[in-house]
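To start, I am sharing the structure in question, which I have written as structure tokens.
One chain of protein is taken out of this complex; the other chains stay put.
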Amino acid sequence: MSDNTAILLMHCPDRPGLVASLTGIINEGGGNILHLDQWVNHEENIFFMRIEWNLAGFTVPRERIGEWFETRFGSRFGVHHSLHFSNERPRMAIFVSKMSHCLYDMLARHAAGEWRVDIPLIVSNHPDLQPVAERFGIEFRCFPVTPENKAAQEEAELALLRDFDIDMVVLARYMQVLSDDFIRRYSNPIINIHHSFLPAFMGARPYHAAHARGVKLIGATSHFVTADLDQGPIIEQDVVHITHKDTVERLVRKGQDLEKIVLSRAVTKLLDHRVLAYGNRTVVFD
Amino acid sequence: MSDNTAILLMHCPDRPGLVASLTGIINEGGGNILHLDQWVNHEENIFFMRIEWNLAGFTVPRERIGEWFETRFGSRFGVHHSLHFSNERPRMAIFVSKMSHCLYDMLARHAAGEWRVDIPLIVSNHPDLQPVAERFGIEFRCFPVTPENKAAQEEAELALLRDFDIDMVVLARYMQVLSDDFIRRYSNPIINIHHSFLPAFMGARPYHAAHARGVKLIGATSHFVTADLDQGPIIEQDVVHITHKDTVERLVRKGQDLEKIVLSRAVTKLLDHRVLAYGNRTVVFD
Amino acid sequence: MSDNTAILLMHCPDRPGLVASLTGIINEGGGNILHLDQWVNHEENIFFMRIEWNLAGFTVPRERIGEWFETRFGSRFGVHHSLHFSNERPRMAIFVSKMSHCLYDMLARHAAGEWRVDIPLIVSNHPDLQPVAERFGIEFRCFPVTPENKAAQEEAELALLRDFDIDMVVLARYMQVLSDDFIRRYSNPIINIHHSFLPAFMGARPYHAAHARGVKLIGATSHFVTADLDQGPIIEQDVVHITHKDTVERLVRKGQDLEKIVLSRAVTKLLDHRVLAYGNRTVVFD
Partner (left out) sequence: MSDNTAILLMHCPDRPGLVASLTGIINEGGGNILHLDQWVNHEENIFFMRIEWNLAGFTVPRERIGEWFETRFGSRFGVHHSLHFSNERPRMAIFVSKMSHCLYDMLARHAAGEWRVDIPLIVSNHPDLQPVAERFGIEFRCFPVTPENKAAQEEAELALLRDFDIDMVVLARYMQVLSDDFIRRYSNPIINIHHSFLPAFMGARPYHAAHARGVKLIGATSHFVTADLDQGPIIEQDVVHITHKDTVERLVRKGQDLEKIVLSRAVTKLLDHRVLAYGNRTVVFD
């Protein structure tokens, strides 16, 4: 990704001339297109595009690009779009419980400068990982959840996300189900890592279920969180082979490596603005 | 595999001394052990073993080995076992419908001498693949199945399997569900290839279901056929990555490569006597 | 792939406006663009594109499209291109030696109608696979090669490829090195399958070399054949995990499954006109 580019993710009903028209108006404005990926879902007649162009020499001022796009293109073709800039640093909150593997993997990438993101906040329902947060100098807030206090705690979490101006939430093995209310009210993306190759083994204790079924591979799935548990659009999945020798304990150990890599790949793609959710699926531009 | 060996697959309750005792009596009889694989399921306290020894120099005559094993070892420890000889050629029947990819893959291996097996019979519920059978000079029998004639057709198939002295049945994309009655009455192994990573997408049209769900990988599963549809012990599974670009038609194309390889790997392991089913799972010795 | 489309594979020096310009002139001619994939190699400033459009309603007659493209676009931007039509059936010759696994895999796909290609000719330096060719009703020609007769035999092979009007040659475990002279004089694509993850284990007996080195995975590589042995542009590669238990014989068995799948994937991509070689590398559009 270059230092000063605009990235547009969009979809609209397909019709002839969309690519020619959009590349034409960007060229006209002096924008040098660096990356263009488009794909048409011919079954549902939807056009998807990710386009990135250099802002050096682009005549539309940065703060007017959204309006310019809407006027010149979006409103004519019924486009849904999101506009990003490569030099923005979104603010991410990580939700955890007791397991540290995904959290460490994310914080190590952040500390090494691998991701263009700020991580000002870690939220947990258990105090166990506070020392990890301290190691990396990140604010840690603990909200123990009981059936009685769940609504109040989520209210407090939502307020905290607002206070910290959080642009995206990553559930890094957060072992609490967020309420529909929380999901509806928090309008930015929430992504989760589930420790199975969904849709197999939805819900709790998937490694136990995998072991009991005698499968020969286990998986991990990163997906957007929606009101339907483990049913949101899938961003990334991978699997690893196992054998009859693998006890549940060994499955957990093998699975954790998969979980952290799959989650971090999904986060990377999100931060690179390569992921576009529609209905219950995603388009992931490479 | 050597040319004249005995292979014993067994399991029994675990207790100290089993390996020492069995290797001791084989050595005592002059048997040179070529391969020994054992594994203990400590959760359920079951001992599993695959042991292969050279019959050259072994003092127990081949036809008495089963009895000898039972007397000297099996009956003392409550062993379930199966005994095989490397120079036997089991007789396999292949059940197909309209798709040829798994059938060709198996017949090509057979023709190339990759498998120590005879394939005297192909059974189908459609006439489409008769030319393939003819190409390889194999008897082809067609039993179209309707709800009305299903019981009678299965009766005829069972008689045919008896007449052809078939030791194992492979369902190579056979698109009919065998009745419980058929499965119960045919006492030799039946293995199937299912075109998904079970337990996800059981039943019909798994590629359509995978596409609708927006998964990022598709799989194939080879398993023993039991009375519970798609629930038998899994022998082999694998997956391939897909993207949003893959239409159902492309999933089918990618999936077929997976299906034939996964099925043939499972058949290979079965023919090498490396697979031991217990409960709803398998031990697959490498 | 639709039934009546044009597919253009091209590359040229990158400059602003290429996509807008080309999509513009196709739209102008009434062509409905079905697929557009483009990629810019920013290091070398090369623009690559694969574009497919429906010919129904396209005003340029099919036989003039090449000229039209050259005039309206190609000559202005210094484009190298190749033009294909979805309803053409190229003619493929397969070269083999003694091993049948790749040959069967290709013929099975052909027989099943998976590929839009004709396979009128099989060439070998050994008579062993003649029965396979006969099974599928394909002409088989045997050219035993010795150091003395190699030049003459290759001359005869080239004449045969001309007589049979062959558009592409696939070396399906052909165990003879083609001479530079043959490669230079045969101007259509030749692709090969090498039984290692190139550039490791170039040359003869890669499974023996892999076993001696104690690697934990073996691979297969499909590549264009150029004058430098095993150095041509790579189209497709894959690997499979192995263990210390795998003898050379078992490596060969595991490797053959990989070889046939990797080769057939490469052929599929070539037949779909998704592969573009430049220098020593390929662009493979998905």
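Points worth noting:
Think of it as A, B and C in the order they're written, each chain with its own count starting at 1.
The working rule: a residue touches a chain if its C-beta (ideal position, glycine included) is under 8 Å from a C-beta of that chain, and two chains touch if they have at least 3 such contacts.
Keep in mind it's a predicted model, so treat the numbers as computed, not measured.
Which of A:15, A:62 or A:253 touches the hidden chain is settled by the complete complex: it is A:253.
Only one of the listed residues, C:4, C:45 or C:280, touches the absent chain: C:280. Residue-wise, the contact with the chain that is not shown comes from C:238, picked out of C:70, C:181 or C:238.
Touch with the hidden chain on the side of chain B covers residues 16-17, 19-20, 23-24, 27, 32-38, 40, 42, 241, 286. Remark: the residues of chain A touching the chain excluded from display are 99-101, 104-105, 108-109, 111-112, 114, 132, 135-136, 243, 245, 253, 257, 261, 264-265, 268, 286. Residues of chain C that touch the chain left out of view are 39, 41-43, 197-201, 212-217, 219, 233-239, 243-245, 247, 280-284, 286.
Please note the rule applied: only the chains that are shown with their structure count from here on.
If you average the Cα atoms of chain A and of chain C, the two centres end up 38 Å apart. The distance from the centre of chain A to the centre of chain B, with each centre set as the mean of the Cα atoms, comes to 42 Å.
Within chain C, contacts with two or more other chains are made by residues 286.
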